[in-house]
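The complex appears here without one of its protein chains, the remainder shown in place.
After this line comes chain A, so read on.
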Amino acid sequence: MAQVEETLKRIEASKGVIGTILVNAEGIPIRTTLDNSTTVQYAELLCQLSMLARTTVRDIDPQNDLTFLRIRSKKHEIMVALENNYLLIVIQNPCE
């Protein structure tokens, strides 16, 4: 757990990182650096999007699986890392 903490702190300290959210296998945010309502909104929307991205990958090749998703928008970038049904969401401002 200490290693997880350290990794998350390192990510959070990176230049340009606006927020990080860790979501468990049930879709519940278990750790966040953002306010509650923002966290809930991101967790829900990104869980849905990640599930669709995963389905897309598996439909093309059932032996394949989604590992990472990067959603770049005009204002910032959302990165989602998937492992064991957990999601690590990092929102960063790439311009900083």
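Criterion: a contact is a pair of C-beta atoms (placed from the backbone, for glycine too) under 8 Å apart; a residue touches a chain by one contact, two chains touch by 3 or more; residues count from 1.
Following the convention adopted for this analysis, contacts and distances are computed from a predicted model.
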* Asked: Hey, which one's the missing chain according to UniProt: "Aminotransferase class I/classII large domain-containing protein", "Dynein light chain roadblock", "Autophagy-related protein 13" or "Dolichol-phosphate mannosyltransferase subunit 3"?
  -> "Dynein light chain roadblock"
* In the full complex, which bits of chain A touch the chain not displayed? Write them out. => 41-42, 45-46, 48-49, 52-53, 56-57, 59-61, 63-76
